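All protein chains but one are shown in place.
Which chain is which? They are A and B, in the order written, and residues in each are numbered from 1.
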Amino acid sequence: MQPFVRNLWYLAAWANEVPAGGMLSRKLLGTARVIFQRGDGQWAMLADRCPHRFAPLSRGRRVGDTIRCGYHGLGFDSTGACVHNSFAGGGIPQGAAVESLPIVERHGGLWFWPGDPSKADPAGIPDFTFLEGSPNVFTRLLMDAHYELLTDNLMDLSHAEFLHVESFGTNGSLLNHGKQTVETDDSGAIWNKWDMDAVDPPGWAQPMLQPGEEVDQWIHMRWHAPAAMALSIGLARSATGRRQLVVPAMLDPHILTPETHSTTHYFFWHQATEDARAMAEQVFRREDEPMIRAAFEAMDGVEFWDLKPLILPSDNAALRARRRLMKLRADEDAAPTAA
Amino acid sequence: MQPFVRNLWYLAAWANEVPAGGMLSRKLLGTARVIFQRGDGQWAMLADRCPHRFAPLSRGRRVGDTIRCGYHGLGFDSTGACVHNSFAGGGIPQGAAVESLPIVERHGGLWFWPGDPSKADPAGIPDFTFLEGSPNVFTRLLMDAHYELLTDNLMDLSHAEFLHVESFGTNGSLLNHGKQTVETDDSGAIWNKWDMDAVDPPGWAQPMLQPGEEVDQWIHMRWHAPAAMALSIGLARSATGRRQLVVPAMLDPHILTPETHSTTHYFFWHQATEDARAMAEQVFRREDEPMIRAAFEAMDGVEFWDLKPLILPSDNAALRARRRLMKLRADEDAAPTAA
Partner (left out) sequence: MQPFVRNLWYLAAWANEVPAGGMLSRKLLGTARVIFQRGDGQWAMLADRCPHRFAPLSRGRRVGDTIRCGYHGLGFDSTGACVHNSFAGGGIPQGAAVESLPIVERHGGLWFWPGDPSKADPAGIPDFTFLEGSPNVFTRLLMDAHYELLTDNLMDLSHAEFLHVESFGTNGSLLNHGKQTVETDDSGAIWNKWDMDAVDPPGWAQPMLQPGEEVDQWIHMRWHAPAAMALSIGLARSATGRRQLVVPAMLDPHILTPETHSTTHYFFWHQATEDARAMAEQVFRREDEPMIRAAFEAMDGVEFWDLKPLILPSDNAALRARRRLMKLRADEDAAPTAA
């Protein structure tokens, strides 16, 4: 199993997943962490394991800006330092502390850095400004597959023509008329762009158009390492320079964080309607997840490249993302960090 | 764990388990396979894993004599060759194919050959002609034990005097009067024959006989490697040269195929009555399976011979079958096949 790249920002949770005044316990990159917010608004992430007898700190309780272990009462502050011993006159053991990780709130998400803390520059958090102030429901699914298989899925949306044909009313436009462009940009992003010009509209859009009217459609996915993606979808009346939109353009987060080597936190959102919730449930949980999990099981623990995968042109962007991660991993192996 | 012998015919499924026009996915010898029938009646068995992104092909759909992958739409024919790319102008990647295995319908069963295809001669499929045209219900149980433990069970039916005493109304005839003969024949079979002459009838047969009347009983099991067995049971009025049968002689298939090293497909049949179904459920599922599974668990992953099993004369046939498989395994290790 390839180790995770550590000197990167990963999404730990949506900020609103942490109960006010409380704690959130979450396994991330194979290790249990506890997340909480101080009274001054700063966030903290600690190893979710007391150094005394290894009880999860999240089974304790908050006392001000500290956590008290629920087993024997030691208290830890947001830097991980032990600051309380419940025995009268007990004193604080020298150097007692739990691991603390850099964590930053940005764009409604809590991003943490599992690598060398001295390298943790929040400027490296990918831009998800579009998330701010949205009325959408921020949600999360736990998927039973290695996170790179989910990246493959998202970086090649041609699968929608097969796996989601009923949910999305796809009609072969991408397969028959799609022009694929793979680009990088200065932010370090890899873009996978599908553009379909002057094509028949998908089923769901037909009621909004004249019979026979054609559309320009675009499906653009942006990827930042390790697996933070943003999807941009648009549908415009043809020959309007993409100016007359049939529906407002959509921007969606698709952000992945490994829980373990075989399970993945999948962060996304949906509109705050029952229909949108049910559609997300159908598409992600009933269509994508079983297929990706089945593929993961079929790999039977063998590494992706060792299986000599068949390469199609449509894999271009997904493979470029995989190679970027391989490069980052190789760099970390060559120069191990302090973490 | 000893590897499976590969240059042998194994039963993959009863033919009627495969839906008409559809597919059957089944794990066999540790690997997922997909089975389907072409329009001309020929059968095909492929690796149930697309070489592109490893989705099980059985999650796709049949298109004529091919399977289309349900993830990104590649199509494969019955030889495993990739014959379709759903992208307009996409072309077929050079040499794209999945593994294909020899599979043959014979006697109502689908027999496959996991070894060197050049050695796959259907003449080696053991004779189960008696299955043809039967009104019996062909069925299958998945048993949680290594298949050789089930062979041990079937090749020493003296266990019926203990484990099935209530279901079968056994009365000690085999233990007290059984004459055991172990034979081989030109077909490669090993026979385990129990003959009980001039004995009291088993409980279920008593209503068909005069009080005090004696019977000749025989219980003959035939074994072919790896684990295809046929059971012949007869009950005749004594001193009639086995000509006056009390009930018609019975012939039953007991055919085992490893799903994995710890689970086994057990293929058998029963008469098409509710009583017969309930009896099969009782005997196989509630009496044999828990005992064999418990013994398998008690072995705790240690090889049979390393446990220094106690040898009884009644083990003769079962041990001969084990040694035959050891010889076949040793031969394959000495001269690895192409498979």
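By our rule, contacts are C-beta pairs under 8 Å (C-beta built on N, C-alpha and C of every residue); 3 or more make two chains touch, one makes a residue touch a chain.
Keep in mind that this is a model prediction, so the values were computed, not measured.
Student: Consider the whole complex, including the chain that is not shown, and state which of A:P3, A:G64, A:P93 or A:G169 touches that chain.
Tutor: Considering the complete complex, A:P93 is the one touching the chain left out.
Student: What is the set of chain B residues that contact the non-displayed chain in the whole complex?
Tutor: Those residues of chain B that touch the unshown chain are 149, 152, 156, 158-159, 161-163, 175-177, 290-291, 294-296, 298-299, 307-314.
Student: Of the residues in chain A, which ones touch the absent chain?
Tutor: 32, 48-56, 59-60, 68-74, 82, 85-88, 90, 93, 96
Just so we're on the same page, only the chains that are shown with their structure count from here on.
Student: Where the CA atoms of chain A average out and where those of chain B average out, how many Å apart are those spots?
Tutor: 47
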